[in-house]
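One chain of protein is taken out of this complex; the other chains stay put.
The block that comes next holds chain A.
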Amino acid sequence: MESRGKEPQPPNRMGMGDSNPAAVPHAAEDIQGDDRWMSQHNRFVLDCKDKEPDVLFVGDSMVQLLQQYEIWRELFSPLHALNFGIGGDTTGHVLWRLKNGELENIKPKVIVVWVGTNNHENTAEEVAGGIEAIVRLINTQQPQAKVIVLGLLPRGEKPNPLRQKNAKVNHLLKASLPKLPNVQLLDVDVGFVHSDGTISYHDMFDFLHLTGGGYAKVCKPLHELIMQLLEETPEEKRAALA
């Protein structure tokens, strides 16, 4: 199934026609009744007005929870990073948020995208397409930013179809992302699945979300890559020559 995330799509939750439903921007419905999703989005938009992030993290709960651990303060706060993660978000939610203010007024040098594990209604191809749509949107709105797409992590204590699906998404992205400018895929699965096929709760306390220890393992390569990209920015190059 082709994904045409580039052209403006009408909000199409039924996935009719040949558009990729995972690449359709849509806001979350307030099912529970406290409108928290919108509150978080609004706060992020306000952050864009005040803050001057060099690094932006956007995605689902994998991104969101990272800020609650000490490692965020140690590694990412000093880089002037902002965290726009919302738990439960799919690619469609992230697309909507980025189109509706979360990329305005800021000029980050690096944008980290980590989303896709919640796209339960979509196939692996659609999810990959949704992530590509996000990258293309970022390339348009923030041409100066280097994008890091994090590979989806395995989930569940024992082998299950979602692990295969996430692996497939990563596989597809590995082929398609090199064709887009300024983006890299970073595989942060540092070996969460043990030889017996299980994932430990020491790494993922609910077999989906990372513990502090789990994040430490993931953030090491991520932080290194971000530092590398930050040092590569054109301004620094010019200054070095001057």
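By our rule, a contact is a pair of C-beta atoms (placed from the backbone, for glycine too) under 8 Å apart; a residue touches a chain by one contact, two chains touch by 3 or more; residues count from 1.
FYI, contacts and distances are computed from a predicted model.
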item	value
Among "POC1 centriolar protein homolog A", "Anaphase-promoting complex subunit 8", "CCT-beta" or "Serine/threonine-protein phosphatase 2A 55 kDa regulatory subunit B", UniProt-listed name of the chain not shown	"POC1 centriolar protein homolog A"
Contact residue for the chain not shown (choose from A:33, A:78 or A:143)	A:78
For chain A, the residues touching the chain missing from this view	8, 10-11, 50-51, 73, 77-78, 80, 235-236, 239, 242
